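One protein chain is absent from this view; the other protein chains keep their places.
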Amino acid sequence: MHATSTHAERASQAPAIQVEGLRYWYPPVEAGQAPTLALDGLTLTITPGEAVGVTGPAGSGKSTFCLALTGLVPQETGGVIEGRVLVAGYDTRRVSVAALAAAVSIVLQDPESNLLGLTVEDEVAFGPENMGVPPAEIARRVDWALTVMGLAHVRTRPSWALSGGQKQRLAIAAALSMQPSVLVLDEPTAQLDPGGRRELLRALMQLRKVLGQRLTLIVAERNLDWLSALVDRIIVLDHGQCVLDGPSPALLVSARAHMQALGLPVPQLAELAAWFAERTGITVAWRTVDEAQEALASWLAM
Amino acid sequence: MVGDVAPGTPLLRFEHVQYAYGDVPALLDVSLEITAGERVAVIGPNGSGKTTLAKLSNGLLRPHAGRVIVAGHDTSGRAPGELARIVGYVFQNPDHQLFQPTVEQEIAFGPRTLGLSPSAVAKRVEAMLALFSLTPYRRQHPTLLRRGLRQLIALAAVYALDPAVLVLDEALSALDVPQAMHVLGMLERDCHQGRSIVLITHDLQLAAWAERVVLIEHGRILADGPARVILGDAALLERAGLDPLPATTLADRLLHRRGVLSPHELIALLSQARVATKTDDANGPR
Partner (left out) sequence: MAHADLFVPGRSALHRLDPRVKFVLALLTGALVLSWDSVLLLAAFLVLTQLVLWHIRYPRATVLAFWRALRPFLLLIVLLWPVFHPGGSPVLVTAGPVHITLPALFAGVSAALRVASTAFIALLWLGTTDQRALVRGFVRLGMPFSLGIALTIGLRFIPLFAAIVEQVSAAMQSRGLILPPRGWRRLRALVPILIAALITSLRYSEQLGWALALRGVGASRQRTALHDLTMRWQDWVALLAGGSLLVGLLLARVVWGVGGALLAPLSPR
């Protein structure tokens, strides 16, 4: 499957992701044991250009869901799947992972495991090279991806010499050069320090600004402060089921008791927003500390 | 072992320690003392020297200058294996620490290596399984369990050595914050018997559990003091490249107050401030 369709053509096919009655069992780890149910009846639709956060307690199925969007589940992990997942129109059970790579890319949480040990520009060129893209076009895509991820100044450096945050951004650049319409990030900040997290957030927000409708972003994360600054919608999983689905950051405020009961941390901004709503009667949801500061400052001055 | 040491006795001391990886300096003249029963959080950006500090505390690294004294012993003369009974070091990556076929055997490895009798080893294993709620997984292969459980197993395996100082190097990173706080709460109970806990973490909410916070940056200790003072100083944290908790930043920007860590505290202060303004207004024009 050659990646000939442009971003625009793919964007006009709606929705970007359609999940219908998805159930998935991992194969048993030891012979004789029962298979483990990881996803238990997921049905949802994601439109092109959306940025959706997926969260939930450990073991709730976030990673499995991410892998299911790329076809790795079930093609590489085995097990039993029911229902279906359509990504950019392709059925993840029928189309090979390598062919799906033209439409959907994933970046895993360990910065090391996304990279092949090549130089920065070779890592980014690797994907399009495999797809048989002409060299001139590859060069153009590499330049663009490195610039948008802020890595142009290290393009000849070997990938193992980069910091954790840079490696994550490189993995995203390598995914972007294949021009997917869906980008999936599985706990991207888990192994980053605060500086790395800030850089990554900045790069992703810039990416959304540049690509707009042409890129649908799915981010599985446990760091809700970071996530709410990036996404428009949050889905909460618990034991493989979708228990909450709503706009972000409003959902973090309105459903905070439920999320706390699931064992998730309540972001401080959500706590403050809830108090503010109670106190003033104005429903608010703050994505960033700056937004909260502005609202509270005017309230204090009143 | 723990219980022999009276709270307040110095257990871990760094005296003007320097360390470099090749030509790259990692720690520059670090002096620090941790006493029995203390809960200390070590924070700082990546590359600041936190892990180097941790590795120096159990002899995995030897200082290039200065001394590291652990319960009275200079680490330079001891193998890390010998110091393991005093300083228990739990790494972030559980996969580097697990190598036995079952969870039970993993936990038993430490006590057995230390030479405890089989019955004593069995008792320790039962205690650890119960403490960390690992009993349902006791006969499973650790590597097949999810990452959060693997981290707990690694922690249990080190805790089974009953060390006087427990060093957690981002060892709870795969746990959800409430779960990590629960584990820390359990460990805290042993601090009353003289065990010290050093928590290296990026998460400031976890750091707030400690009573004392040490901030390291570029190989030097930038600040060392009560948790509330350090974590409540937004300017200090930002200078060091860290992100203060939202409540801390807002208290600083809106009310020029330091030492605020939770939304609860901020709300109380905001309400007071608003009342004060309203009272001023009610008392007539300025």
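Order as written gives the chain letters A and B; numbering starts at 1 within each chain.
One rule holds in what follows: a contact is a pair of C-beta atoms (placed from the backbone, for glycine too) under 8 Å apart; a residue touches a chain by one contact, two chains touch by 3 or more.
Computed from a predicted structure; not experimentally measured.
The chain not shown here is touched by just one of A:17, A:68 or A:102, and that residue is A:102. Remark: the omitted chain is touched by one listed residue; of B:31, B:76, B:113 or B:277 this is B:113. Checked against the full complex, the one of B:103, B:161 or B:184 touching the unshown chain is B:161.
Of the listed residues A:37, A:58, A:139 or A:152, the one in contact with the hidden chain in the full complex is A:139.
Seen across the whole complex, the unshown chain contacts chain B at 55, 58, 60, 79-82, 84-85, 87-89, 91, 93, 95-100, 109-110, 113-114, 143, 157-158, 161. Seen across the whole complex, the unshown chain contacts chain A at 1-2, 70, 72, 76, 96-99, 101-102, 105-106, 108, 110, 112-119, 121-122, 125-135, 138-139, 142, 158, 160-161, 174, 178.
The rule we apply is simple: only the chains that are shown with their structure count from here on.
Centres computed as Cα averages put chain A at a distance of 30 Å from chain B. Of all residues in chain B, only 45-47, 141, 144, 146-148, 173-179, 202, 205, 241-243, 245-247, 249-250, 253-254, 262-264, 266-267, 270, 273-274, 277 touch chain A in the complex they form.
Across the interface of their complex, chain B is touched by residues 29-30, 57-59, 163-164, 190-191, 193-198, 222, 225, 260, 263-265, 267-269, 271-272, 275, 289, 292-293, 296-297, 299-301 of chain A.
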